[in-house]
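Note that one protein chain of the assembly has been removed; the remaining protein chains are unaltered in position.
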Amino acid sequence: MSVTTGPHRPSRVRVSTVMGRVVIALIPAVAVHTWVFGTGVLVQMALAVGWAYLFEGVMLWARGRALGPFISDHSAALAGVLLALCLPPLAPWYVGATGMLFAIVVAKHLYGGLGQNLFNPAMVGFAVVIIAFPESLTHWVTPRSVDGAVPDMITVLRAIFTGHLPSGMAWDALSQATPLDQIRQGLAAGQTLTEIGQDPMFGGLGSAGWEWIALAYGLGGLYLLKTQTITWHVPGAVVLATVILSLPGWLIDPDQFRSPLQQLMSGALVMAAFFIATDPVTGSATPKGKVVFGIGVALITLAIRAWGGYPDGVAFAVLLMNLCVPLIDAYTRPTIFGHGSARSASSAAKRTERP
Amino acid sequence: MSMGLGVVVLVAMVAIIVGLLAWLGQRFQANDTTLADEIDALLPQTQCAQCGYPGCRPYAEAIAQGEAAINQCPPGGQAGVDALAHLLGVESLPLNEDHGEHKPPMVAVIDEDRCIGCTLCINACPVDAILGAQKQMHTVIADECTGCELCLAPCPVDCIDLIPAPRPSIRPRPTTDPSIPIRVAGA
Partner (left out) sequence: MNAAPAPFPGGRTLAHHKAAPLAQPIVPAPRPRALNLPLHGYAGEPEPDLEARLQVQPGQRVVAGELLLAHQDDAHPALHAPLAGVFTGLHRCAAPTDPWAAAQHLQIEVATDAEPVQPPDDAPADLDLTGVSATDVIEALKRCGVVGLGGARFPTAEKVRHGQGAVETLIINGVGCEPYIACDEALMYARPRAIILGARLLARALAARRIVIALEDPVADAHGSLVTRLNDDLQALGPVDVEIDVVQVPERYPQGAERQLIQTLTGQAIPHHQLPQSFGLLVSNVATAASAFDATIHQRPLTHRVVTVTGPAMAQPMNVYAPIGSAVADLIELAGGRPDDNARWVLGGPLSGQPIHNLAASIDKGSLCVLGLPEESSSARQSPLPCINCGFCVSVCPAQLLPQQLFKLAQHGQHTEAQALGMMDCIECGLCAEVCPSHLPLVDAYRHSKDWLRAQQRDERAQQRAKRRFDARQARIEKQQSADQARRQARAERLQSQAAAQSEIEAALARARAKKTGPHSPTESGKTGKTGESGDKGNGGDPAT
């Protein structure tokens, strides 16, 4: 007779189920992303996921871990998908490879592998490439909704694997700065937001193309909330804090300060709210801590957008908040049942009275 | 001018930090327990005198005075030595086997048929764990006995034995090695 310890009847939900749900929730965003920026997104994604599994396998082997249970948890794939979604669709292949190297090998496995990492792997990877290849990261494809076309497959493959465009094409014709970049440069040049906002790249909700991607992320996020894969705390805190923090400035001077809607709809804020800052491993464990974490991410992102050297600050915001998690957790422990302030004995007895 | 301001700010900051540290230091100062008390609290209170002192308290005082090494208490074992080293902020030492070996907790039992009621063990017991009067059968109060063995030698008829003290069982820590399903021994 074999005797095993509990749980006797464990959850049918496995780690791979959780990761799988997140990937499913990303489908709308990936679809919109592809529509807006072309098939480059899918190529980047395939490459990143491939690197992810490769590095994961190598590291598991090097650390003497069981390959089967760990590789099938698909957490590496998720990191690959998330990083690919942050990269410009035409970025050379080595950008994604470097990002995944740092994400999986350094951020994940050197910290002890699944569940042990301090920093969000995808964001570590992104932070590394943004510092290492600042040039490549500015070549964002012009969204379909602005110039009505996206690069074809040949262009995509050539750009990614050789780093050059087919002859007769120029980067300038294909790509443009992101709206966030445009705003930063415009403001630095002394323009007002109203002037900058004349450009068609700002679309209807503050950022052409990007706004639809943000909405698609939101849709996927709702699926995660519905399946109880994430709780409302982090996304709620990020979105609300963004709105509350950007509202006063915008009301006072809409020429200098962006509207809350534009803040949300441009860049990676909604993605971060539902998919990055909700990463359980590197986030806060307590409900209150999650709210603090979300507020922190929004605050730092807005600060970097306003005053920092990079157009979008989501990655750095998440990494900085990762750093604070032990502190946040220590101060936001829930009150243990029966350790709160007690009501008087008589009132307890009264509650059982017939109404 | 601006340099003067910088100096003032710097001095003020240093003053504030020093003040804060001094205040914190005071706040977290240990209350009136002495070092010997703190050492005594870490000793196993077996009172067996194997350390060369007539009980844990005297040994604690000797350590506090710097007269005794921290590795002389066998009942405390290596864990005890480590705890003392941690408290005193010194490098830990291996347990000095000259004073005896570390043994699991024991408890004395008196074979009541053979006991002649000589009261010699009562005199020897450091924690008054033996009940009895002259010419009467003696018994050990198992809950109070520390297993110090001091009553064994004086007994003229060798009727005292040490048996392993009954310990509440501690269910084992489950393993979580992912490559093998969790199983516990003892099936």
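To keep things simple, chains are lettered A and B as they appear, and every chain counts its residues starting from 1.
Note that a residue touches a chain if its C-beta (ideal position, glycine included) is under 8 Å from a C-beta of that chain, and two chains touch if they have at least 3 such contacts.
Predicted model, so just to flag it, every value in this text is computed and none were measured.
Within the whole complex, touches from the chain that is not shown fall on A, B. Within chain B, the residues in touch with the undisplayed chain are 40, 44-47, 55-57, 119, 122-123, 126-129, 134, 143-144, 146, 166-174, 176-183, 186-187. Where chain A meets the omitted chain, the residues involved are 1-11, 13-15, 17-18, 69-70, 73, 75, 113-116, 228, 231, 280-281, 283, 285-287, 290, 329, 333-340, 342-343, 345-349, 351-355.
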